[in-house]
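I am attaching a structure below and will ask some questions about it afterwards.
Shown here: the complex without one of its protein chains, the others still in place.
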Amino acid sequence: MGDTLSDQHAVAARLYRERGFQHRVGYGTRPALLNIDLARAGTRKGSPFECENVDEMLVHVARLLEAARAKGIPVVYTTTGYEKDLKDAEPWIRKIPALAMLQLDSELCQIDERVAPRPGEIVLPKKMASAFAGTHLASMLCALRVDTVIVTGTTASACVRHTVEDAISLGFRPIVPREAIGDRIPGAVEANLFDIDAKFGDVEPVEAVHRYLRELAPFTR
Amino acid sequence: MGDTLSDQHAVAARLYRERGFQHRVGYGTRPALLNIDLARAGTRKGSPFECENVDEMLVHVARLLEAARAKGIPVVYTTTGYEKDLKDAEPWIRKIPALAMLQLDSELCQIDERVAPRPGEIVLPKKMASAFAGTHLASMLCALRVDTVIVTGTTASACVRHTVEDAISLGFRPIVPREAIGDRIPGAVEANLFDIDAKFGDVEPVEAVHRYLRELAPFTR
Amino acid sequence: MGDTLSDQHAVAARLYRERGFQHRVGYGTRPALLNIDLARAGTRKGSPFECENVDEMLVHVARLLEAARAKGIPVVYTTTGYEKDLKDAEPWIRKIPALAMLQLDSELCQIDERVAPRPGEIVLPKKMASAFAGTHLASMLCALRVDTVIVTGTTASACVRHTVEDAISLGFRPIVPREAIGDRIPGAVEANLFDIDAKFGDVEPVEAVHRYLRELAPFTR
Partner (left out) sequence: MGDTLSDQHAVAARLYRERGFQHRVGYGTRPALLNIDLARAGTRKGSPFECENVDEMLVHVARLLEAARAKGIPVVYTTTGYEKDLKDAEPWIRKIPALAMLQLDSELCQIDERVAPRPGEIVLPKKMASAFAGTHLASMLCALRVDTVIVTGTTASACVRHTVEDAISLGFRPIVPREAIGDRIPGAVEANLFDIDAKFGDVEPVEAVHRYLRELAPFTR
């Protein structure tokens, strides 16, 4: 294949639009902010889980966090972590043996201090890629009558993507602020956000999401 | 970005291997065959859901079907379809208005006759991308003590990928026979199978999967 | 044990109230009406699934249906039914071999004509007791931003109870109109509604639920 990714995406986007894909799922009125796997495993230099462009990504997440907190919308973080004997990592750990480093009480599983959770914000431990897999996230969002999930974090090709796919399957509208998403593989953010925008959620400039939050009425319980 | 997809994948594969990703999840001993969305919507010329290289893909699926049936392993098909008023398509239909064509009783939702289900093989209607989302598939496979799911069908960038991600999250080992997967977008099969093989399931030549089925002991209930 | 069920419930209710159980979950503002297994299997004379006091129960359900339709709230029916080879009934069918009679296309699985669904009302086939188990019900209610589920039907000791337990676990407020619930076993309605009211949902006189629906604003999409 001699085409660049950008060439392919231009062809694909035309095809999608002609066929009735890639429309806007749209913003609802009761969002939650889901920060996926912004733990030190992905944000520290030299970790096997280290992502590209972390510093810049975290600036964008921090800005969204500030806007979300100003409106009192639910803020949830996830972190992937396991018990000592890794019984809860099967069978994923066969595919990714590096998961063995993610012991639940280790420093690698703590959220990066630049986007640290505040009291009352939930840090959800999870075992699999999606924030919804094996967690009470869907029930909690449903009980809070959330209709929209703004998803930030890492990685585009695994945890973020699976979370977005699950979110729309479970009845929520996913919004993905482009600059607030990371990955450890060159091109993975671009490739996966293209698929997400075509089929699962709206990929938006972080500025547009920030504006939405600024204009939103405060979240009532 | 001037790199081709192949260049990027070569870099990424090296990085993944160094860091402890992209290992083999491996074959188990009790597989099921999941044929995702091989309905006429995707296999007929001129449908908005039409995929590339359908004829060749179906030859490979048919060959796997024959081997699976010879061993009595569970065979499941999915088809995406909705009620007349599309209430069960929300909010996905906002993203993909073309879904409105997929009326449950329409011809578009019937499995292609070249890989037609036999009596006793389950055709599972679904509403979302993953075969597990809002269906009794996981419970049924668990009751049958299935440990491995061989996933064929369309599309690589949506229903197949989400099904594979869910499968490993739910405790099954996903195996993806490369030539038995389709998509409607150039490059989408390659890009998505790369991510799947790195993180979610083993992408294998169809010949290797066929050999596994030939050498397998008959499936006992 | 010489005590009657009523004696026991009086003791239990006092204990529950003293300890902080048996409060009101309360009505929300966006209800759905879930009619559980009002199929002919349970409403016809001589079926193994026949329930007590069916005629009276259906009068109450019909009255709630009328009020629900007047406000345009989502109406969902469930019916339990299986494929010919019963592969989808495992392992429940080991416990209840009578389930083998419930073939999906049989007359026994059709909703009783006295409370027949109208076009646009969803009849959800299910395999297990709960309306949420292996179905897209939770996603659909979440997408409709439903916060309250009014549950009618049969049986108190199985499908209704498990549906109510799941509903509150998934983030919805369950309301159970007492006279609209049936069972085939003497005392089972009383015993199970007692437990439900103590821990899972509000058991209310059907008249109170009817009044709630009359006073409700029309349901907006």
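Letters are used for the chains, namely A, B and C, taken in the order the chains are written, and counting of residues starts over at 1 for each.
Everything below uses one rule, namely that a residue touches a chain if its C-beta (ideal position, glycine included) is under 8 Å from a C-beta of that chain, and two chains touch if they have at least 3 such contacts.
Nothing here was measured: the structure is a model prediction, and the numbers come from that model.
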Per the whole complex, from A:H9, A:R30, A:K95 or A:K127 the residue touching the absent chain is A:K127
Among C:R40, C:H136, C:R184 or C:H210, which residue is in touch with the absent chain?
-> C:R184
If you put the missing chain back, which residues of subunit C would it touch?
-> 1-6, 8, 11-12, 15-16, 19-26, 48-49, 90-92, 94-98, 128-130, 133-134, 157-158, 161-162, 165-166, 168-173, 184-188, 190-192, 195, 198-202
Hidden partner interface residues of subunit B, rising order | 138-145, 147, 169-172
Residues in subunit A touching the chain absent from view = 74, 83-85, 87-88, 90-91, 119-120, 122, 126-128, 133-140, 143-144
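The rule we apply is simple: only the chains that are shown with their structure count from here on.
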Over half of the interface residue numbers used by both subunit B and subunit C, so same, or under half, so different?
-> same
Taking each chain's centre as the mean of its CA atoms, subunit A sits from subunit B at a distance in Å of 24
Please set out, as single numbers or ranges, the residues of subunit A touching at least two other chains.
-> 169-172
